[in-house]
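Here the complex is missing a single protein chain, while all its other protein chains stay put.
On to chain A.
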């Protein structure tokens, strides 16, 4: 790689543990929210074990609790999860995982592991960062989900404890770093208007899906104003990943 500066393994592990522990503990909020929204213990734990992407999980239990039908609820959760495919593109170049490992590594391709991995200067550091963040987060997220779901029953009315504010706070924390340019803020503003404005008139779960249309609308409008520099997360890592991407594509072709 172009930027081959070595970084001590211990420093990578420390970064990864920091992120893994902090976010992993917030599984408690998910467990409580899910159980408070009427899902059973098994259902709540199944979501954390098998879906393992927080925003989609919160979106699904929120939509179900609001009375949405299972298909619109799952659609909202699915569209939120689509971003992970683009994280995977970057990670597969940086990590150069053997094909046999990919189906297992895939479950850990989420916001936090991507952020830690992209921040590493070498492939070795990237692999350590991805693995440590993934393990820490998976174990803690599932443990705290279980505790949260059990705790929700013990503490009774989750609203009295303000725990119904945990879901939207998680969404806001994920959203805030994405609002870098006028386009993103315009999309967010339009989505809020659509999401709230349509809420009284459309079936539960549907307004969120309609609000998602703010994204293509903004792209269309900004496209007509002329091209602009893309500023998403992928771009930041692009230069670093570029030198590995061609070799990776070639390796993938040969592996087939």
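Everything that follows uses one rule, which is that contacts are C-beta pairs under 8 Å (C-beta built on N, C-alpha and C of every residue); 3 or more make two chains touch, one makes a residue touch a chain; residues count from 1.
Throughout what follows, contacts and distances are computed from a predicted model.
Enquirer: From the names "4Fe-4S dicluster domain-containing protein", "Carbon-monoxide dehydrogenase medium subunit", "Anti-sigma factor antagonist" or "Branched-chain amino acid transporter AzlD", which one matches the UniProt record for the unseen chain?
Expert: "Branched-chain amino acid transporter AzlD"
Enquirer: Among A:35, A:149 or A:194, choose the residue that contacts the chain missing from this document, as touch is defined above.
Expert: Touches the omitted chain: A:194.
Enquirer: For a quick check of understanding: of A:13, A:60 or A:146, which residue touches the chain that isn't displayed?
Expert: Candidates A:13, A:60 or A:146; residue touching the omitted chain: A:60.
Enquirer: Contact with the hidden chain only, please: which chain A residues?
Expert: Considering the whole complex, chain A reaches the absent chain at 22-23, 25-26, 29, 39-40, 43, 46-47, 50-53, 55-60, 62-64, 66-67, 69-71, 73-74, 76-89, 91-93, 97, 99, 102-103, 105-107, 109-110, 159-176, 178-179, 183-184, 187-192, 194-196, 199-200, 204, 207-208, 211-216, 218-219, 230, 232-234, 245, 248-249, 252-253.
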